[in-house]
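All protein chains of the complex are present and in place, except for one that has been dropped.
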């Protein structure tokens, strides 16, 4: 394992320190190592619903990179690939509350769900009204009442963007939660890994992949995927991902879409655009139109090589919220 | 070698196809495989000095990701790590000319210099006035009359940004070239690689690095660096890079700086922020102040793991040009 | 044969020890069917617990277990943090001043109840429930048979280890391993194994207490 890090235990703290120093116009850190969170430089916006997300670190720019105007109010980074504990979530929730309540955007992992659940209860004790929306867009995982259900992956960015815009325009907590839920219902993702990643404190790759194998349906925590198949061309891999996503979402002719091709951290941009090219072509073959696109590293797995394809079905309102101004470290337009 | 590609020979063409499809609001492709270039969607801006850059592919988002308002007018992607030939450079130059002449921003590699040189001569035959600025910010390489001189690396982004702003405000060709030269004179960079990268058509890593070795002073073409040393902590590596950069630039107390920590393509954002944290601290120890920061993948070497540190000394004019609006696929603010 | 606050403190110390020693083994189990952090999480948690314990007076078993609960909840994170946190919290409430075999069974059942309440896993879902379940049953059996508290802990530890081993052929239906479906077969659940290790530490502390 070679990484640009110092003490493996200090990775998150040092990285957040660098992050808030580099983006001091946008964000501040709580500074408290026991209750570490990142929030908007200006503090809570009075009267606005606060948006808080978080989860294990290692997925940067998620979530701290999306704190700012039109998106999150606070982000809580756990240890690498480990959900944060309730305490910092509570602290972030209190900090994000502008009096209109706080929406927790939680990716569907047992750990995230349980820790945010406890935090929500504790925050209510501090007189903050909390509603939670669970993001579960990963079609690689079978959705079933008898399992942990689908994971939340790159679709989370679109939930955060669009719910953030709803909060910014003044929607109340219930309405923001409803928008977030609507985005989650209309977004699907699936990913592939060409290589594993190495968690700093583990010091070994999260799984072993032969030189001619890839993992289809990979999660964002270095957890193994749905199946291991022989390496294939970008077009073939993309077709596999896109087909699973579009079938599950039942993409139909006339649908207006956002297409997000997300890098897992170690993939060159040029390869993401090759994936994008094919994904878009396949969507257009279905008669759908790609109205907006994002291509880049948004929800990563450390230095993993690979990509995920996310499709969101738009309606007029979602599109206008998507287009609304956003100014964060990792996403910026209109502001 | 596992990559998200189809035919290794088609990587550049397919990637550019995806890129212009994803950013159709900003850019178009010439479409001509023999004379491939990317230019602003609106065409040349009448009366404005045109900015053209280019070079081997594999450094994305450089250069096509910087085509748009306030930055480049056209970018010419060669084969992976191979300077483009004169023909597409000429075509891009003609396309970028709004009647006020064209500035070529050329990274200092023998191939780039020679091909742009020929292209400039040929473009003059088509009645386009061309001036060239050579970027050579890499302090890892000894500057000497008797060698190829220093390489152009991540500092190129700052040259393109600031010269682009000068062109956008209406400076004439000579003035834009003077600004570009001033940026180049005030910018220095140095990089490190933890892993090599693999050129698609070569199919093998560009060099072999043991599990406990790193390359200091790496170039952006997978060419080996200045020296190979045992793996070290992020803080130690950063100090090595920053010291070389700051000494060469003679950073002094009171200097106002841009600090760019650039990822080589396969490095997690979290690690870049750890490097940033230390680089900034060391600059502040020298009494300098970091006025603006960029942290991310700007000038990459495919999937190489590693980073480079770039420091630009600002004056009032350079700062205001840096802050001027820019709207490209990879850099956006104020527009 | 009964267990008191000294045992509880010794258990925590032994737990911190065993988590440190098995850190990499648990990471490796979690790498296979999860995300490779379980050993790190538990080690971080019990290191913190040990620190807290050393600077805290405790009068009852319940005090000790409550301290463990709070500290794990606020330092472990992930799925294991809230689950173990709730387990120890419920256990702390169930614990009397000293534990005979029935008391041990009550405590383990309370812990199990907390885990199930939070995680909603059934037996054979390939989670830590598959260690806590057999453990509490074994303790209850010892109580019914008239054995001692120490014997109950010993039986619980053995049953937990057997339960952890028995997760190997199962297909995971809860937690991160469930994403793997059939590919989770053949691997031991890391949380079940950490449970077995913790109960083994409990048994070792009990045996030490007998001797000392």
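We call the chains A, B and C, going by the order they appear; numbering starts again at 1 in every chain.
The rule is short, and it goes like this: a contact is a pair of C-beta atoms (placed from the backbone, for glycine too) under 8 Å apart; a residue touches a chain by one contact, two chains touch by 3 or more.
Every value quoted in this text rests on a predicted model; they were computed, and no experiment measured them.
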Left-out chain, listing which of the shown chains it touches: B
Hidden partner chain, touching residue among B:107, B:221 or B:313: B:221
Contact residue for the chain not shown (choose from B:6, B:29, B:53 or B:82): B:82
Touching residues on chain B - with respect to the absent chain: 34, 56, 78-87, 109-111, 114-115, 117-118, 140-142, 146-148, 151, 199, 201-202, 204, 206-207, 219, 221-227
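Here is the rule we use: only the chains that are shown with their structure count from here on.
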Chain grouping by contact, computed as though chain A were missing: B | C
Inter-centroid spacing, chain C versus chain A (mean Cα positions, whole Å): 32
Averaged-CA centre spacing for the pair chain C and chain B, given as whole angstrom: 55
Averaged-CA centre spacing for the pair chain B and chain A, given as whole angstrom: 29
